[in-house]
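Missing here: one protein chain of the complex. Every other protein chain is in place.
Let's turn to subunit A:
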Amino acid sequence: MTEVAGLAPELAGAKEGQGQVPVASAGERFTSYDVEAFEVPGGREENWRFTPLKRLRGLHDGTAALDGAAAIEVGGAGGTADARSADAPRGVTVETVGRDDTRLGDGGVPADRVAAAAWSAFREATVVTLDGTPEPVTISVTGPGAGADAAVHLQLRTTAHTEATVVIEYRGSGTVADNVEVVLGDGSRLTVVITEEWAEDAVHVGAQHFSLGRDATVKATSVLLGGDLVRISPTVSYRGPGGDAELLGLGYADAGQHLEQRLFVDHAVPHCRSNVLHKNALQGAAGRPDAHTVWIGDVLIRAAAENTETFEFNRNLVLTEHARADSVPNLEIETGEIAGAGHASATGRFDDEQLFYLCSRGIPEDVARRLVVRGFFGEILNAITLPELRERLEAAIESELAISGV
């Protein structure tokens, strides 16, 4: 059965996002490992038009030297003991490799100038290979420090039929451009949680390359909380049929923060699934630059990708004035034989009427606002299966609420 859904039924009455036809088809986008192969963006290009280039600290135009050092530690879910040591958890191999390692690039190729700049600049890459059913692994990336900039390269690999959980935590100050490759072996299942818990000054422009083998499943959750500007571009591609990608995410943008998520799911093989849900909450403040979130969701179903099932959904909750949420869902279908495809986007305001309604039932104002934000993010946070991590993130969101007096 062929069905192309527009707005999800539960959204009847919600504001429909403007789906737009991009300048060029997503399928024809340019990719290269070489930074010089890309033009320096001027800001009007389709893939840069929402990003404040002035705040990129030269990542896009070659003026950032990318000569700083970001610390990368790999350990168990609880601690930070470096797994490169002899007592690394079973089934986890951590390697620091040179640029010539032939596995690099298995996940994908940079599709914008900053990703290519990071690829051209990194000196060593960290490759984490997961085999069997290892304990959860935590990888922490700490920024190079205020005023410095660094290129990072990370690759996660699962062997066939592995079941693993990985947490990647970004912290600290400075500017980071990176590529994260996630290469799934046939039939493997990977749960990955990526948290952006940067200090206030940090700028992070990242490309994530998910490559799924036959019957592989990835469940990725992105949590964007910190940083001055965070722009993440995940790409999902399938190497064989039966692949299943679930991408959940949340962003909490406060005054002056720019959080951008640009997704590209490339369905080029039959019988694969993708399911995307990204939620942003925004709270600005008078006299400060807008809190800004951007969500771009490009899903391409190529002619060969029969029986694809895909749904993508972006939902934004505007808590205050001085906030702007841009949302562009975009679904391109080149085959008539799909199992189901839909996309939707809805932006709603938490307004005085809602606050009045909740308070008129006795609920104090701060509790009312928390109720709304918690309810909004619950769907994403509840999917995080590591209780300690989930609690830490819940607490981090609560404290953002508290700081801004919401």
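Methods note: a residue touches a chain if its C-beta (ideal position, glycine included) is under 8 Å from a C-beta of that chain, and two chains touch if they have at least 3 such contacts; residues count from 1.
Methods note: contacts and distances are computed from a predicted model.
One chain of the complex is hidden; its UniProt record names it "ABC transporter ATP-binding protein", one of "Phospholipid/cholesterol/gamma-HCH transport system permease protein", "Nitrogenase/oxidoreductase component 1 domain-containing protein", "ABC transporter ATP-binding protein" or "L(+)-tartrate dehydratase subunit beta".
Considering A:50, A:119, A:313 or A:376, the position touching the chain not shown turns out to be A:376 (whole complex).
Listed residues A:39, A:100 or A:352: the one in touch with the omitted chain is A:352.
In the full complex, the hidden chain is touched by subunit A at residues 10, 12-14, 317, 348, 352-354, 356-365, 367-368, 371-372, 375-376.
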